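For this depiction, one protein chain was excluded, whereas all remaining protein chains were kept in their positions.
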Amino acid sequence: MADAPRIGVYVCHCGANISATVDVAAVAADAESLPNVVAARHYTYMCSDAGLALVQADIRELGLNRVVVAACSPHLHEPTFRRALASAGLNPHLLQMANIREQDAWIHTDRESATRKACDLVRAAVHRVALHTPLDIRKAAVRPDVLVIGGGIAGMHAALTVANAGKHVYLVEREFSIGGQMARYDKTFPTLDCSLCIQAPKMTAVRTHENITLWTGSEVEEVYGHVGDYRARIRRRARYVDENLCVGCLQCVDACCYDGDLIPDAFNMGLSGRKPIYLPFAHAVPTVVAVDPGSCLNFTRGGCDRPCTDVCGRDALDFDQTPWVEEIEVGSIVVATGFEPFDARKATEYGYGIYPNVYTSMEVERLINASGPTAGEVILRDGTRPQAIGVIYCVGSRDERYNPWCSRVCCMTALKLSHLLCERTGAEVYNFYIDMRAAGKGQEEFYQRVLNDGVQFVRGKVAEVCDWALDPSEEGKLVIRVEDTMTGYVRRVPVDMVVLTVGMSPRSDSDELRRTLNVGCSGDGFYRERHAKLAPVGTLTDGIFIAGCCQGPKDISDSVSQAGSAAAEAIALSVKGSYDLDPITARVVAESCSGCRVCMPLCPFGAIGYAEPGGKCEINAALCTGCGACVAGCPSGAIRQGMFDDAQVFAELSGLLLGAGSGSSGSASGRVPPAVSLQPSAEATGSALR
Amino acid sequence: MRRDARDKLSEDAGPVPVQSRPAIRRELKLQREADGAWLGKFADLPGCERIASCTQCGACSAACPLSIYMDVTPRRLMALVRSGFRSEALKSRSIWLCTSCYACVAACPQKISVADLMFALKREAIETRVYPKRFAVPVLSDEFMNMVRTRGRSSDFWLAARMTLRSSPAALFGMAAIGWRLWRAGRLRLSMEGIHLLAEFQRASLARKDAA
Amino acid sequence: MTAVSSAAKRQPVPEGWTPRIVAFFCHWCAYSAADLAGVDRRTHCSDLRVIRVMCSGRVDPQFVLDAFAKGADGVLIGACHPGDCHYVDGNSKALRRFVLLRRTIEALGIEPERLRLEGISASEAERVRAVAEAMSERLRALGPLSRRAFVSSAETASDPNGEGAHG
Partner (left out) sequence: MTGSSAPANGTKPKQYSYYPGCAIKGTGIAYEESLLEVYRLLGVAWQELTDWSCCGAQAYMTVDAGQSCMLSARNLRIAYQSGSHDIVAPCSACYLALRKCKDYVERYPRMREVVGDFMPASDLQAIANVRVRHALDMLYVDIGPSAFRARATRPWPGGKVACYYGCQAVRPYSEVDRDGNPMRMDELLEAVGVPVAQWPLKTKCCGSSHTGTLHEVGVRMGYLLLKEAVRRGAEAVITICPLCQFNLDVYQKDMTRSTGESFDIPILFLPQALGWALGADHRALGLHRGISGAETLRRWFAGPREGASDG
């Protein structure tokens, strides 16, 4: 180090937040006696302009080259003080903060011990900062294009937002049409807008936008690289139809020689059938048919007369199509892969899959949809029309046996379906809920509306649905057994139709994509945001953002808000064109590296390479996230880390534990051995084994 | 009841001076009647550690085949326990109606072992002697346990006979017909077997009793 | 066994003694939780001194041994819960090292309970308080760490390579 450390210590009162519990003057006085400390002051609000000016003046006038601020958590004001250092001409990393508010003044009441602790923390920071070195923030270039994974409402909205900002978007959707789950819904709560009416224009806009490349029937196979420079391999499934030629006239579907519409139509939740050649759904975008090789006779039996090819005036069918891979380079990625409805079969007590007239809410969305299998008529699987309907809330949600979380949308979905079923069938509708959660805008009002619809509300979790008639009035009915917790009665309610309001589960393959993208999942299996409140669309992998239900259950409005936010993050990166690399990254000191490669498997991000000619390991700073696992694991002590170097931590320990005046002022250029070398003695080891 | 009459039923009055029929009972719970420490006793009882997670959804009551006979449904019992209304919970008939069929446990979305709570309440009711006299269920338990403690095994025949004698001797006649039919089918064993390691077991039982 | 009992021959607890606990808290989970404990004003004992590291996987065994050598009575490593690590599996690396470290310090005559590893998610402010209290209570029962036993044995160790314990 060129100059001897000249350290300034600044103790903040934080109004009375700190000074009420910590004797700040004493802390400053104690700091003054520490080695290398040139000035120690305390002030009411260190983070105020006046406080910052105080620091800056000392830097200039006293020639400070290190600063310690004893104040709040570095999570809060470290950036503020770093900026202050920078504008005073000091490298921002020559700062160390001592957290004497959150981790001292706020959790203690005894002034004496809190003050002693503050002194310890300041002393540790002083020892540490002496070994700080100037670090340069390096910049990495950011590619302007953005990849959006998932073509549901969140993915479409994110793609359109980015595209409207003039950046190019690749939108990758697994199904052969965009639209996602929202395309299935009949109406949306609480406004009762027709779902398709509000979504269709967006679908068209995505299809026609000059800045959007839309790939349906496609999946992200591999992603590598880092923020600003991601490379992705997109696998495109064969649909056996040329997307550019097909106009969606459906003559091929009519002509198909497959006997009957026997293949369960996934879009209609299996409530209707389709042929092997099909349009995913009536308003699919792109409006292009696809061939299902699992059922098409050309594949299953090795051939048919191919009447589909004969009738196609555009010669769009291509049975020789094979899957192919597209490789793209993007600067950031928005993940909007959505959710899976909870599998109602798991909740065996409700008889889904046993009693035909037990439906899931997703099925009912199709059943009451004018473009659904019954053209909106509520006709049950057994051909009858229901006189009484039971709507069961929280199926699979708020349940430790299945999903412990609240799926957030089910109460409103159930209210909406109750309202629509009541309106369209005139049936008696019973709602069985545990707690009514209608917290969104306009939602409580909607609840009030349904309360006045004549719909019946029973507060209680249904224990079972069963066709056991205890009374003649229950013959031929499905009986719902529930404790009406409001009246205190155990009730049996006979109905013709049961609607299970299924919650949201993470997609069953979400873990695969999580690994591909190297993002985290929370305990529930949904993708984990960087910070629940302050970075809700970021992930811990820079440049990868999440939106919609892949992050957790939410309704359409929240999905769209989040998608807009994720798009804004992607746009910001793209527009800025460069990215600041946090200089906490690790680097290998080549002279010390033995080439043992112990560090390589320790790196979760594959940032460590091995250069054959020199026989040394190397760290790619762009991939390194600064976790320090390799630093701790290197047997030769050859890996150094910015801001978290061994020497700095040892110095912090010395300051914390050894008391005033006896601190280490070890050189920053090498690994500082501990004050006392610890070696298990033969005696101690031997006796331990005995 | 007229409004002015109701106003007279002030909450701090002593016995309610109402002669009208049907009888009007005052029901008001003062917080001092609640045993705030009671819930804590269950926290480390096997199976009961999740009682505090109860959301009062009522799945236990709905699944219970006997809740329709109960004065307090399992869900309400759970609420009584959580609020510390100890004597109300222990005096309820409900705990004696439980057959431990575990339907409530299977139905509970919070994985609370309601059946184990029932056992715990029954035990406490027996310990504090608040169950009704001549009530057959606790008598059966008592007889069962005495039999096993002394002989190591139980016998259907003797158990039924003793329990009936203690709870409702008159019913013995009704039992005779059933007994006769079982006897004819070779299903009644009048001899009672003891087991060889009994002394050892009794010692351990006693040791624990002494310790407690 | 003997190692533990030798440590048990501890000096009488000095008047007014409080344990000194060094806590290595990972930036993302435990450190955030400790901040949150402050925000929630979850008052607890002042024995804990937190050193922030980016990840519990950064905690070099030498840090822990050094802390004991310099006067810590206990060392706490605060990590993310399994599966929650911001660096995929840094916490499991910490766990592996922790298991070995406990054996090492036992061999040095330090009670293994003086070293703890706790999963503390960023939202678990109460857990920070509970862990701090529990650890402090345990250390108060154990008394000050008798450094004489292992420091002197380390000094007289015949191994000429002073850094042999490293890594």
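Letters A, B and C name the chains as they come in the text, with residue numbers starting at 1 for each one.
As a convention for this text, a residue touches a chain if its C-beta (ideal position, glycine included) is under 8 Å from a C-beta of that chain, and two chains touch if they have at least 3 such contacts.
Everything quoted here is computed from the prediction, not taken from an experiment.
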item	value
Chain not shown, its touching partners among those shown	A, B
Candidates A:E78, A:D467, A:D555 or A:E618 - the one touching the absent chain	A:D467
On subunit A, residues whose C-beta touches the chain left out of the figure	348-349, 354, 466-468, 470
Missing-chain contacts mapped onto subunit B	44-47, 65-66, 69, 97, 99-103, 105-106, 113, 115, 119-120, 122-123, 126, 136-142, 144-145, 148-149, 152-157, 160, 163-164, 167, 171, 178, 181-182, 185-189, 193, 195-198, 201, 204-205, 207-208, 211
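Here is the rule we use: only the chains that are shown with their structure count from here on.
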item	value
Chain-level touch network, classified as line, ring, star, complete or other	line
Subunit A and subunit B: spacing of chain centres that average the CA atoms, whole Å	49
Gap in Å, rounded to a whole number, between the CA centres of subunit C and subunit A	33
Subunit B residues counted as touching two or more neighbouring chains	none
Subunit C residues counted as touching two or more neighbouring chains	none
Subunit C - residues contacting subunit A, complex	1-3, 6, 18, 20, 22, 28, 31-32, 34-39, 41-44, 46, 49-55, 57-63, 65-72, 81, 83-90, 93, 97, 104, 106-109, 123, 129, 149-151, 153-159, 162-167
Residue ranges of subunit A touching subunit B (in the complex, touch as defined)	349, 394, 398-401, 434-435, 459-464, 481-485, 488, 490
Contact set on subunit A toward subunit C in their complex	73-75, 99, 101-110, 113-114, 116-117, 120-121, 124, 518, 520-523, 528, 532, 540, 584, 602, 604-605, 625-629, 631-635, 637, 641, 644, 646, 649-650, 652-654, 656-658, 673-685, 687-688, 690
